[in-house]
Every structure is written in C-alpha cells, then in structure tokens.
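A short worksheet on the structure shown next.
Up next is chain A:
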Amino acid sequence: MEYNFFNHFIFTYLIVLIALIGWFSMMFIKGKRLIRPNKSKTGS
Partner candidate 1 sequence: MFLRLLKKDLLVEFRSREVSASMLTFGLAVIMIFSFSINISPDLFRRFAPGLYWIMVLFIAVLGLHRMFSHEKEFDTFSMIISAPVERGLIFLAKWVSGVLFLTVAEILITLPFLLFLQVGIPEQWVILIVIILLGNIGIMAIGSLVSGLAMRAKMSEVLLPILLFPLVSPQIIATVQATTAVFDGKPLASWQLWLNLMITFALVFGLAGYLFFEHITEE
Partner candidate 2 sequence: MFVTRFNNRLRTGIIIMILLMIINLVNILFNSPLVPIQQWAQKIFYYHVPCAWVAFLSFFIVLIAGIMFLKTKNYKYDRLGLAAAELGTFFTVLVLITGPIWASAIWGKAWTWEPRLTTTFVLFLIYSGYFMLREFGGAPERVARYAAILGIIAFIDVPIIFISVRFWSPEVQSHPQVEMALQPTGIMTTFFFSLFTFTMLYFLMLWIRTGILSLKVKNQ
C-alpha cells in the first residue's frame, strides 16, 4: 500500500517558511533599532 505523505511535505514547507519569516522579521527589527538612533543623531 502506498501512502501519500502530502502532510509531511506541507509540514516541512511550513517549518522552513516560518523559520525564514521569523529570521527576516528579527533582522528587520534589529536593523530598525540600529538605524533610528543613527538618524536622530545626524538630524539634530
């Protein structure tokens, strides 16, 4: 009997996707925090 295993694939895909989105949003927040004080320094 052959199983389909489609769930396994979707599960894998979601994990990779969530991890990547998590990483990019983390970097985005980090970058934002770093850029802001820089801007205020040059502005004042």
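The rule is short, and it goes like this: a contact is a pair of C-beta atoms (placed from the backbone, for glycine too) under 8 Å apart; a residue touches a chain by one contact, two chains touch by 3 or more; residues count from 1.
As a selection rule, all candidates are chains of the complex that A comes from, given by their letters.
Keep in mind that this is a model prediction, so the values were computed, not measured.
Looking at chain A and the listed options 1 or 2, the chain it touches in this complex is number 2. Residues of chain A touching candidate 2 in their complex: 2-6, 8-9, 11-13, 15-16, 19-20, 23-24, 27, 30-31, 34-35, 37-39.
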